[in-house]
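One structure is given below, encoded as C-alpha cells.
With one protein chain withheld, the remaining protein chains of the complex are depicted in position.
All chains are identified by letter, namely A, B and C, in their written order; residue positions are counted from 1 within each chain.
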Amino acid sequence: MSFGIPFTPPEASSIAGSVDTLFYTLLAFTAALGLFLTVLVVFYAIKYRAGSKAERTGERARSLPLEVTWTVASLLIAFVIFGWGAVLFLRREHPPPDALEIAGLGKQWMWEFRHPGGQREINELHVPVGKTVIVSLASQDVIHSFFVPAFRVKQDAVPGRTTNVWFTADEPGRYHLFCAQYCGTQHSEMGGWVTAMPPEDYAAWLENQGKGDTLAADGEKLFRALGCSGCHEKSSKVRAPDLAGIFGRPVALDNQQTVIADDRYLRDSILNPKKEIAAGYDPVMPSFDGLVDEGEMQMLLAYLKSLSPRATTKSEATQ
Amino acid sequence: MSTTTESVAFDTRAREKAADTFGMWVFICSEAMLFGAVLLLFFFARSSYGPAFAAASQHLSLPLGTLNTAVLLTSSFAIALAHMFTASRRWRPAVWALICTGLLGTIFLFIKAMEYASEFKEGLAPVLGAPFRFSGPDPTHAELFFAFYFAMTSLHALHLICGIVVIAGMLLLWPGTTEAKRTHRVQAVGLYWHFVDIVWVFLFPVLYLINRA
Amino acid sequence: MNALRKLTFGYFALLILLALTVGSSLLDLGGFNSSVNLAIAAAKAVVIALLFMHLAGGGILPRLAVAAAGLWLAILFGLTVIGR
Partner (left out) sequence: MSTEALRPTSYLGEGAGPAAWLLTTDHKRVAWLYLVSLTAFFFLGGAFAVLMRVELATPAGDLVSDDTYNRLFSLHGIIMVWFFLVPSIPATLGNFLLPLMIGARDLAFPRLNLASWYVFILGSAFALVSVLAGGVDTGWTFYTPLSTLYANGFVSMAALGVFIVGFSTIMTGVNFIVTIHKLRAPGLTWFRLPIFVWTMYATALVMVLATPVLAASLILIVLERVFGIGIFNPALGGDPLLFQHLFWFYSHPAVYIMILPGMGVVSEVLPCFSRRPLFGYKAVALSSMAIAVFGFLVWGHHMFVSGQSAYAGVLFSFLSFCVAIPSAIKVFNWSLTLRKGEITFETPMLYALFFLALFTFGGLAGLFLAALAIDVHVHATYFVVAHFHYIMVGGMVTAYMAGLHFWWPKLTGRMYSETWGRIAATVTFLGFNLTFFPQFVLGFLGMPRRYHTYPPEFQFWHVLSSAGAVVLAVGYLMPLLYLGWSMFRGARAPANPWGATGLEWQTASPPPPHNFETMPKVDRPAYDYAMKGLRHEAFSPHKDEAR
C-alpha cells in the first residue's frame, strides 16, 4: 500500500468487516459534520470580519426552532450509532456453535496458550481458518488484555475470574498479538503472533507439536489428585453433586435461586464453595483457594466442561 | 472591613453565617461520598462472602462496640449543647460542653485502641504483615473482613482525631476570640462532629452486627 | 427551655435506637436483620441531622446539598451494581 505506510489494519476475522463498515460510516459522518462546521466558522469569520460590508441587521441571538432541531437531530443520529455499535457488540456474547476452546493465561510478561489437545505455546497462537476459536482468559497476577487488531477483538484477563473472547479467522496469515492493558515493566514485550492457517495445516501443526495429555485429561488427573473425585464420584460415601453434564446446566441453590453453571459458577464453587450451595447438599466442601493456581484452574474447568459432551461453550459474560 | 465578619467578602454577619453553614454542608456531602465509596466496596464483598463475614464479625467485641456508640452519641449531644449555649451567650457552660465533647471523643479512641490491641493479640489483625489466625471455616475471606474493618474504622478514627484537634485548638484560642466568632466556630465544628458521628452510626451495625442472632 | 428539650429528646431517642439495633440483632429475623439495622442507622442519622444539625431550619441550600449527596450516592451504588 501507499509507499509502505499503513493506513488500515488487516481485516482477518469474520467480524472485522462489519466493524469496519461501522467505523467507515462513522468516519464519513464525523468528517462531513466536522468539515461542515469548519467551513461554516471560516465562512462566518471571513464574511463578518470587522469592517466588511456584510449585512448585520435583524435577528436575535437565538432561535428556538433551530436549537430544538439540532438537539433532536443530534439525539437521533446518536441513537442510530449507539444501536448499531451495540448490536455488533452483543455478538461477543454469542459465539457460533462447535467452537474450538483454547485456554489463554496471561502472566507478567507472556501469554501462555493451551490447545484442547494439550499442546502448549508461549506468545504464539496457532488457529485454524474458518473455525470459531474461543480463548478463555485468566491471569496469574495483574490485569492483562488479549488484543488482536486484525481480528478487531480485545478482552481483559482479570485475576480471579475467567473471561472469554471468540473470533473466527478468515484469512491465513500472521497477525500481531498485543497485551493492551498496562501490566508493568515489560508490558510492550508481552505479545507475539497469532498465526491463522488452513485447517489441514493446523492439524499438521498440532501433530508436529507432539501429543501431550489434553487439557481436560490434565484436569482429570488434578481432579483425582486434589481429592475432588473422592466426594463427587457416584460411588462416594459423601453426598456431593454429580458433576456429569454440569457445565451450562441450571443449578438450583438452597436459597431458592437458580444459576447457570458457567465459568464463573464453577470457579466460585471451587474457590468459595460456601457462596452458592446446591439445593439438597450440605455445605461441606472445603475451599481450594490458594491450592490451585490459575493454570490448574483452567485444567479443572476444561475437565468439567468435557463432562458435558453436548454443551458448546456459551461465552457467558462473567456474571 | 468591619470586625464582625471573618471574610471581607460579606457585608453582614447574617449573610456570612448562612454562607458558613452552607459551605460546611457542602463539605459534609463531599465527605459522605468518601465514606460511601468505601461502604460500597464493603457491601459488594459482603454480598460475595456473606458467611465468612458473619463469622468474622462475631469476633468483634459487641459490648465495647455498643459502649463506643453510646459514647459517641453522647459527645454529639454535648457539642449540640455547646452550640445551644453559645447561641444564648452562656460562655462558661459552652466551654464545659466543648471540653466534654473532646474528652468523650478521646474516650472513644481509647476504647477503640483497646479493641485493636485485643484483635492484634488474637491474631485477627492482618496489618503490617502480622500473622492472621482465624479458626472459622473460611479464613481467607474473614481476613478480607478484617481488612475492611481496620480500613473503615481507622479512616473514621482519623476524622475523629481531626475533630478533637480542632476543638482543642478552638478552646486554646477561646479567650482571644470575639463572641460572634465563637458561635460561628462552634457551629461549624459541631456540624463536622455530628457528621463523623453519623458515619459511626452506620459503621457500627455494618461491622459489628452481622448475624449476631 | 425549648431548645434544651429538643436536644435532650434527640439524645434519648438516639440511645433508644441504639438499644433497639443491638437488641434486634440478637433476634433471628430471618434475613431481615441487616435491613432492620440499616433502617435504624438511617433513623439515627435523621435524628442527628434534624435535631442536632438543625437541617430543617437552615434554609433551602443545606437541604439541597444533602439531596445532591443522596442522589450521587444512589448513582454510585446503582450503576456499580449494574456494572457487575
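The rule we apply is simple: contacts are C-beta pairs under 8 Å (C-beta built on N, C-alpha and C of every residue); 3 or more make two chains touch, one makes a residue touch a chain.
None of these values were measured; they are calculated from a predicted model.
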Please work out which displayed chains the absent chain touches and list them by label. A, B, C
Positions on subunit A where the hidden chain makes contact: 4-9, 15, 18-19, 22-23, 26, 30, 33-34, 37-38, 40-41, 44-45, 48-51, 54-56, 59, 61-63, 66-67, 70-71, 74-75, 78-79, 81-82, 84-86, 88-90, 92-93, 108, 141-143, 145, 147, 149-150, 152-156, 158-161, 163, 176, 178-189, 272, 290, 317-319
Need a quick check: the contact residues on subunit C for the chain that isn't drawn. 61, 68-69, 72, 75-76, 79-80, 82-84
What residues on subunit B make contact with the chain left out of this view? 6-10, 15, 18-19, 22-23, 26-27, 29-38, 40-41, 44-45, 48-49, 126-129, 140-141, 143-144, 147-148, 150-151, 154-155
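Convention: only the chains that are shown with their structure count from here on.
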Chain pair with more C-beta contacts, B-C versus A-B: B-C
Could you state the distance in Å from the CA-based centre of subunit A to that of subunit B? 44
Whole-Å distance, C-alpha centre of subunit B to that of subunit C, is 15
Among the residues of subunit A, pick out those that touch two or more other chains and give their numbers. none
By residue number and range, which residues of subunit C touch two or more other chains? 84
Contact footprint of subunit C on subunit B as seen in their complex: 18, 21-22, 25-26, 28-30, 32-33, 36-37, 40, 43-44, 62, 66, 69-70, 73-74, 76-77, 80-81, 84, 87, 190-191, 194-195, 197-198, 201-202, 204-206, 209-213
Counting only contacts in the complex, subunit A reaches subunit B at residues 272, 274-275, 287, 289-290
Under the stated contact criterion, what part of subunit C meets subunit B in this complex? 3-4, 7-8, 10-11, 14-15, 18, 21-22, 25-29, 33-34, 37-38, 40-41, 44-45, 48-49, 51-53, 58-59, 61-62, 65-66, 68-69, 72-73, 76-77, 80, 84
